[in-house]
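A short worksheet on the structure shown next.
Complex shown without one protein chain; remaining protein chains in place.
Should a chain be cited, it is by its letter among A, B and C, assigned in written order, with residues numbered from 1 in that chain.
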Amino acid sequence: MTARIGVVTFPGTLDDRDTQRAVRLAGAEAVPLWHRDKDVLGVDAVVLPGGFSYGDYLRAGAISRFSPVMATVIEQAHAGMPVLGICNGFQVLCEAHLLPGAMLRNTGLHFVCRDQKLRVETAGTAWTAEYEAGQEISIPLKNIDGRYTADERTLDELEAEGRVAFRYATAGAAADGYGNPNGSLRDIAGISNAAGNVVGLMPHPEHAVEPLTGTGRTDGLAFFTSVIKKLVSA
Amino acid sequence: MARVVVDVMLKPEILDPQGQAVQRALPRLGFEGISDVRQGKRFELEVEGPVDEAALARIREMAETFLANTVIEDFDVKVES
Amino acid sequence: MARVVVDVMLKPEILDPQGQAVQRALPRLGFEGISDVRQGKRFELEVEGPVDEAALARIREMAETFLANTVIEDFDVKVES
Partner (left out) sequence: MSDGTTARPALDTVEHAAKTPEAAQPWKELGLKEDEYARIREILDRRPTGAELAMYSVMWSEHCSYKSSKVHLKQFGEKAPQTDALLVGIGENAGVVDVGQGYAVTFKIESHNHPSYIEPYQGAATGVGGIVRDILAMGARPVAVMDPLRFGAADHPDTKRVLPGVVAGIGGYGNCLGLPNIGGEVVFDPCYQGNPLVNALCVGVMKHEDIHLAKASGAGNKVILYGARTGGDGIGGVSVLASETFDATGPSRRPAVQVGDPFQEKLLIECTLEIFAEKLVAGIQDLGGAGLSCATSELASAGSGGMRVELDTVPLRDATLSPEEILMSESQERMCAIVEPDKVGRFLEICEKWDVIATVIGEVTEGSRLEIFWHGEQIVDVPPRSVAHEGPTYHRPFARPAWQDALQADDAGALPRPAGTDELRKQVLAVVGSPNQASKAWVTDQYDRFVQGNTILAQPEDSGVVRIDPDTNLGVALATDGNGRYTKLDPYAGAQLALAEAYRNVAATGAKPLAVSDCLNFGSPEDPAVMWQFAEATRGLADACRTLGTPVTGGNVSLYNQTGDAAIHPTPVVAVLGVIDDVSRRTPMAFAQQGQLLLLLGE
């Protein structure tokens, strides 16, 4: 069986076609989903891709969160369907309260585009099983509202439950892509829900799937192969 | 037609780099004596019909669920005269 | 310590894409009866010392030259009680 992975397009979504390509490269069928449709066409998993949905006006993700497709995504996520939010998608997941916390303007106040080093903190989610905890990967980061914020209690809880999925790796030089690029609390780059089926992160795995494009690395491909493996073996 | 204003500010405990950037720039521009700056949003809503308690309650709900993200922000609703 | 608020709004004739996006979303969220939304910025300044006319004049100058971009924005300075 081929896994069918839905990729949602909101008005202003930018990385939907790239995400579809990444899904296909990883060996699954990419199913375009439209924000106005409640129907998610029976897909096995959903990716909310990056971009500036609704221009990021009001707050990033704030308007998309109320779209008809999200009503279904929220319902199915609670029922265990794997959902990945990348960048703007992560912001939508936070606004939708599928993931705790919120994203704020980068502390440097500028848009940051760079090849970012990340440390995988857990292989225990639907989207990270093909990585190893502690592994360092490098994937593009590009955003202006990427500063992850939550209150201390929530942060402690995330840590205690092993739900910090990725951190910005800070051990090396900024020129090599190390360091916290946006002031995220506790260097958090991505988190998961308690069940591990919903994951959100700011950097863009879908731009690190081919040796020819982007940064020339394929470190992002395992997001998609992780979920496919899980779906196919399920 | 009446105007209702919704002010949305980051919660006090949340870092506000925009406000800080303004504050840091002020002495360089020759403005002294400002000990803190916070930057938030102001929404001006033109409301059709009377702004009675029911209307205000609806706007408060709108602010709570939509205009502000109460994980990080506080809001305030006022009728402008 | 007193608080002075500077509200900065796009001039009425200037396009406000943010306010428009909010306004267009409202009916979909079930909020009717809002005929226009404008989104601007609110600065809360904590002022050391007395907020007398001289201090306010300085803050107005600061708003004019720095907090607002008067090519496209208007501003308003108020002392908060």
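Operating definition for what follows: a contact is a pair of C-beta atoms (placed from the backbone, for glycine too) under 8 Å apart; a residue touches a chain by one contact, two chains touch by 3 or more.
From a predicted model like this one, the values you see are computed outputs, not experimental measurements.
In the entire assembly, the chain absent from the figure touches the shown chains A, C. Considering the whole complex, the residue from A:R65, A:K117, A:K142 or A:R163 that touches the absent chain is A:K142. Checked against the full complex, the candidates A:Y54, A:F90, A:Y148 or A:F224 give a single residue touching the omitted chain, namely A:Y54. Considering the full assembly, A:R17 is the residue among A:R17, A:R186 or A:K229 that touches the omitted chain. Taking the complete complex into account, residues 11-12, 14-15, 17-18, 21-22, 36, 51-52, 54-57, 110-114, 140, 142, 144, 204, 206-207, 209-210, 212-215 of chain A touch the chain not shown. Listed here are the chain C residues that touch the chain not shown: 10-11, 13-17, 20-21, 24, 69, 71-72.
Just so we're on the same page, only the chains that are shown with their structure count from here on.
Inter-chain spacing, taken between the CA centroids of chain A and chain B, is 30 Å.
With centres defined as mean CA coordinates, chain C is found 34 Å away from chain A. Multi-chain contact residues of chain B, defined as those touching 2 or more other chains: 66-67. Counting partners per residue, chain A has 58, 66 as the residues that reach two or more other chains.
Listed in rising order, the residues of chain A touching chain B in the complex are 58-59, 62, 66, 94-95, 100-102, 104-109, 149-151, 183. Residue ranges on chain B touching chain A, taken from their complex, read 10, 13-15, 17-18, 21, 66-67, 69, 71-72. On the chain A side of its complex with chain C, the touching residues are 54-55, 57-58, 63, 66.
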